[in-house]
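A protein chain is absent from this complex, but the other protein chains hold their places.
Right after this comes chain A.
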């Protein structure tokens, strides 16, 4: 009966995915127009404002992380004071 439940669950999952999948209109031509627009933007920023936000967050973590790791490695290079 747990096998039946698993089968049923599988069918529901598949039908849920495929019913919403069937409704999915082909939006690729719109994307092609957006990403081929002659605006000089590099591909990692060409999708819109969310791209810039994600980029800034990632680069922010990168810069902070580089500084932090150098600090931690500097600290680790010295004998640790044991209380």
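A few notes on this one:
Convention: contacts are C-beta pairs under 8 Å (C-beta built on N, C-alpha and C of every residue); 3 or more make two chains touch, one makes a residue touch a chain; residues count from 1.
Simple rule for what comes next: contacts and distances are computed from a predicted model.
One chain of the assembly is not displayed; among "Cytochrome c oxidase subunit 3", "Carboxypeptidase O", "PAT complex subunit CCDC47" or "Isoprenoid synthase domain-containing protein", its UniProt protein name is "Cytochrome c oxidase subunit 3". Against the chain not shown here, chain A presents residues 10, 13-14, 17-18, 21-22, 24, 26-28, 31-32, 34-36, 38, 42-44, 46-47, 54-55, 57-59, 61-62, 65-66, 68-69, 72-73, 76.
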